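Below you'll find the structure, written out as structure tokens, and then a few comments.
Heads up, one of the protein chains got dropped from this complex, but the rest are sitting where they should.
Coming up: chain A.
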Amino acid sequence: MQMHSLAFDISHTLAGGLVLISFMMLYQDRLYSLLNVFALHAVVLALSVAWQAYIQDAPHLYITAVIALVFKAIVIPVALHRIVKQLGIHRDIESAVSIGLTMLAGMALVALSMVLMLRVTADADPLAREDLAFALSVVLLGLLVMVTRRNAVSQVVGFMSLENGLVLAATGAKGMPLVVEISVAFSILIAFIVIGIFLFRIRERFDSVDVSALDDYRGERR
């Protein structure tokens, strides 16, 4: 019983940490710091998944954790770092909506997901319940990052953090087959490659990765 409650506490802490780091993402206005926070996000995710693998006694989850660690905490942030450097946009300060408002919206979203998930999954395993609630918060916060940012790189980061939320939900539920997780991971990788290529194309065409350049090109006013 003691062990169980400790296990619960640790996974709870890790998932809560993930939500906290999502909040941190919301107020980063430099790209480099945003990428660093994202890497931290991925590390915490990897820890959380590994802990789930340990307490659920599901060795295949270790593979997921390693994938998260290698790709999301190392490969993708490094690659994005290089992109930002090559594009020379590391000094850009960008945010479409003011930070205070964004934080308030984020809190409302977390409250919504808590209320919803805890009520809907009333008779589920308490561990899975908490995990799902946190995962939904992470997904919603990732979407919020995508919506409030103007720069394509930060939209990619928002998308990746959203995907982290999905992985958290998937590992929290017992018995999720490995193949699903691997395919999700690969789809993310492919999405990253496609988006990366697009970034350079946008850059070539418009001398900027601010997506508003696309809108200007289409003759739109914002």
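The rule we apply is simple: a contact is a pair of C-beta atoms (placed from the backbone, for glycine too) under 8 Å apart; a residue touches a chain by one contact, two chains touch by 3 or more; residues count from 1.
One rule holds for everything that comes next: contacts and distances are computed from a predicted model.
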item: Per UniProt, the name of the complex member that is left out, chosen from "Zinc finger protein", "Nodulation-related protein NoeA", "Molybdopterin synthase sulfur carrier subunit" or "Hydrogenase 4 subunit B"; value: "Hydrogenase 4 subunit B"
item: Hidden-chain contact residue, picked from the options A:Ile74, A:Ile99 or A:Val147; value: A:Val147
item: Sites on chain A contacted by the missing partner chain, in the whole complex; value: 96, 109, 112-113, 115-116, 119-120, 140, 143-144, 146-147, 150, 155, 211-212, 214-215, 218, 220, 222
